[in-house]
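Note that this complex is displayed minus one protein chain, with the remaining chains in position.
Right, chain A next:
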Amino acid sequence: MPGERYEVRVAGHLDPCWSAWLGDAAVGHDADGTTTLRVTVADQAGLHGLLGRLRDLGVPLLALQALDLPPRDDP
C-alpha cells in the first residue's frame, strides 16, 4: 500500500490483537516494557487518526518517528 511509514513507541506491552484496530500495525514488544508499532498510513490525517485511537485507549505515547524522511540537504 502506498503511504507514509511511521514508528510509534508506547508504554507497556500492547496486545498484538490491537493490530487490526490500529491500522494493521506491526506490534513489537521491547525488553524495556515498551511497545513499538510500525504502521503505514495514507497521510498526515491518517497518522492523526491513529494517534487519536491510541489516545482513546489511554496508551501513554513515548516517541514518534517518520521512517521515510528524505535525506536532509545539509549545506
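Note that a residue touches a chain if its C-beta (ideal position, glycine included) is under 8 Å from a C-beta of that chain, and two chains touch if they have at least 3 such contacts; residues count from 1.
Assume contacts and distances are computed from a predicted model.
K.L.:
The complex lacks one chain in this depiction; which UniProt name from "Helix-turn-helix transcriptional regulator", "Tripartite tricarboxylate transporter permease", "Acyl carrier protein" or "Anti-sigma regulatory factor" does that chain carry?
P.N.:
Options "Helix-turn-helix transcriptional regulator", "Tripartite tricarboxylate transporter permease", "Acyl carrier protein" or "Anti-sigma regulatory factor" considered; the missing chain's recorded name is "Helix-turn-helix transcriptional regulator".
K.L.:
What residues on chain A make contact with the chain left out of this view?
P.N.:
Touch with the absent chain occurs at residues 10-15, 17-21, 29, 33, 35, 53, 55-59.
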